[in-house]
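Quick one: structure below, then a few questions.
Yeah, one chain of the complex is gone here, protein chain that is, but the others are all in their spots.
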Amino acid sequence: MKKNVLLSIVVLLALALAACAPAAAEGPAAAEGDTIKVANLSPLTGPVPTFGESTKNGFMMAVEEWNANGGILGKQIEPIVEDSQCTADPAVNAANKVIDQDGVHYIVGEVCSSASIPVSEVAQEKGVLMISPTSTNADVTLNLDGTTKDMVFRACFIDPFQGLVMAKFASDQGYTKAFVMSDQGNDYVRGLAEVFSEKFVEYGGEIVGSENYTGTDTDFSAILTKVADSGAEVLYLPDYYNVINLVAAQAKQLGITAVMMGADGWDSSDLDIAAADGGYYSNHYSPDDTRDVVVDWVSKYTEKYGATPDALATLAYDATNLLFAAIEKAGVDDAAAVATAMESLSYDAVSGTVTFDEQHNPIKSAVVLQVKDGAIQFVASVAP
Amino acid sequence: MNRLNKTSIFFLVGAVLVFGIVQALISAGIINSFWSTIVLLAGVMAIVSLGLNLIYGFNGQFSLGQYGFYAIGAYTAADITYRWVQLHSASGLTVILMISILVGLAIFLIRGVVSKIRGMDTLSAFALYLAGVLVAIFIATRLGMLIANPVTALFNLMPEKVAQYVVYLIAVLLGGLIAGEVSFLFGLPVLTLGSDYFGIATLGFTIIVKVLLDNSDTMLGFDEMKGARGMIGIPKITTWATVFIFLLITIIVIRNLLNSSYGRAIVSIREDETAATSMGIDVAFYKTITFVIGSFFGGLAGGLYAHINGFLHPNTFSFVKSFDPLIVVVFGGLGSVTGTVGAAFGWALVLEGVLRLILPEGFETWRFVIYPTLLLIMMLLKPNGLFGNYEIPFIRSVVPPLKEKKADEETAKEVA
């Protein structure tokens, strides 16, 4: 008995040491090599691994493109992908790992705000540049006192803009009654829903009802029955495509005629086009866009991964490109210098020409798209 | 007596050594912040699991509610330090202090009354307690706000760092106390349920707490907790020293508790409730007190946890995660203090540390395939846990070893 216990302890210790030793040795030295290390933190396990997968794909795509073109500053880029589970503790561990063990100076990630916020604090503390592709929560780039974290950027719209775009669009179309559904546990959805409700009323509309659900729900019939009963003309549902597919299918079953509207979370090849027919959503770019960077991106991604890129992949691709462009602009492999360069960067990304405002949010225009007759069609473009 | 002293000394010397070595390695930078954060999380997990081991391993109450109390402790402590650091006010401290005192007082008073009345059924007693506690909270909030300003002034007399640390320590303790008091109220009716039903009810508790935290800004009215957006602005001041001292205290308290007549009563309930009752042991009382102490440690660990990353999110306390302490306790060996501590550290170091490092590029997603596989293999090889009922001498001298129970035997007994 006792022997077994000792044995287990020894095995555990040996494992821990084996893992520690080489890493500790190479840690600081490797940072000076002739590659630039860039880390990507994605939720590859946990509740939303599919988002992690897309993000990782977008990231890797950008890295491969730059490497094929000779890297940055004459150095090749060494990508390091780490799993952050969309949860605070593993995300912090992953961030600490890439910073301390691998000596990374740049992080692209995390996807979920609930993981990006603690990571942003680590990044800020250790002087590592972080750009989150998709975290919409204002707290990611802002300190509690309202000052900007100088090492933290994001590549996505924050809540107010997309909510405003859709509210304006809905009232321009002559709709006056809207019903808002939002995921109580998801700040992306919640933020958009709040802004939409507020702006829609400002434009003279009426919110005839609003309901919350949780991210793990699959049965929306109780809420949809209320939607049907409320006489709403618009159902605003700014969630990801997986929820839209379920809601749209059930709405059809319940004979709901309200037009569904949403945000960039809809953008995915997995969106159930038949069920969501007639719905509108705001997005970063239109698939009809003829700019080279868009055409290139969509065709290359489709070729490599067999599906058109979703919003997460696009934003990860953009975020990574923005980072590399900033490094090149700065001319040195130094996180603080790159951050300064990033602030004044203007880059032609897939989602339009991007510049950053004082709170490190991107300034870029949005488009409104419609799901119609089995395809996604461009409807309108809205500048910030 | 002599032997006991000797082992105690050995234990303390060992503890100081472990602490010193780890601390030295951290200070020297050999353990970098990646490993040291994991070590802190492991220490916290050890405290939560020790609390659970007391409830489940030593008292036999199958609880899945430990993470609920962990969450309560975390948010309570975080709210206190948040108000202190961000709003420069001790109002959180005073209000929660008054609540914990007055609620404790109310519970004692009502207990005095209830124990005198013969044949009071649990639910009636629960209704009484609930009413009393609500009144106490109402009064305490007012009282707490009243004394908030003088107390703030008092703390401001101290140097800033010291004041912050003192507030933090009190916050951690209050987190534990509040968790303990909630567990008393919740446990009172629920502890009358049979073991698995108790487990399910506590699972429900964890889920209810999580839902409440998701809506802490809209339904509970704590704007600073920001509901599902995650609470920020909590100072990151938990250090290895704090975690280690609290862990040490937890171990010693549990050891001494088990060594007392209380401990023998607690363990006897696990072994055979009927026999314990017929020996004159007040089963309901001991079950409650074990549950409260176990939950207290859960809340305490929560307070420490909140100040590691300075960020709290309800998803950290979801029901899937609430299996973690259970896995650690069973993995280490049910009813083994040594095992729990060892397993907590091993679990965190392997899952978050080693697996991250040894998995090659492109295999990041395999971490959670390997983890359950390891779990499965270990359980099949050592169904009684990694450490079985082995204890280090310091603890071994007092804890009666777990009776080898077979599943068939248990079933047979339940059917009978």
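The first chain written gets the first letter, and so on, giving A and B; residue counts start at 1 in each chain.
Assume a contact is a pair of C-beta atoms (placed from the backbone, for glycine too) under 8 Å apart; a residue touches a chain by one contact, two chains touch by 3 or more.
One rule holds in what follows: contacts and distances are computed from a predicted model.
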Review point. If you look up the hidden chain in UniProt, what protein name do you find among "Signal recognition particle receptor subunit beta", "Oxidoreductase probably involved in sulfite reduction", "Sigma-70 family RNA polymerase sigma factor" or "Amino acid/amide ABC transporter membrane protein 1 (HAAT family)"?
Key: "Amino acid/amide ABC transporter membrane protein 1 (HAAT family)"
Point to revise | Touch criterion as defined above, residue of A:Thr214, A:Ser299 or A:Ser346 at the omitted chain | key: A:Thr214
Point to revise | Residue among B:Gly119, B:Gly221, B:Gly280 or B:Pro360 that touches the chain left out of view | key: B:Gly119
Exercise for review: Touching the absent chain in the whole complex: find that residue among B:Ala15, B:Ile101, B:Leu128 or B:Leu143.
Suggested key: B:Leu128
Review point. Footprint of the hidden chain on chain B, which residues?
Key: 62, 115-128, 130, 189-190, 192-194, 196-197, 199-201, 204-205, 207-208, 211-212, 214-215, 218-219, 273-274, 319-320, 323, 326-327, 330-331, 334, 365-366, 368-369, 371-373, 375-376, 379-380, 383-384, 405-408, 410-416
Point to revise | For chain A, the residues touching the chain missing from this view | key: 44-45, 47, 49-50, 52-53, 184, 211-214, 216-219, 221-223, 225-226, 228-229, 241-242, 245-246, 249-250, 252-255, 257, 270, 272
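Methods note: only the chains that are shown with their structure count from here on.
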Check your understanding: Any idea which chain B residues touch chain A in the complex?
Key -> 30, 32-35, 37-38, 41, 86, 214-215, 227-230, 232-233, 236, 309-316, 342, 346, 349-350, 352-354, 356-358, 361-362, 364-365, 367-368, 382, 386-388, 390
Practice item. Please name which positions on chain A make contact with chain B in the complex. Key: 1-2, 4-5, 8-9, 12, 15-16, 18-20, 23-24, 27, 44-45, 47, 49, 80-83, 86-90, 92-94, 96-97, 99-101, 113-114, 117-118, 121, 126, 137, 139, 144, 184-187, 190, 214
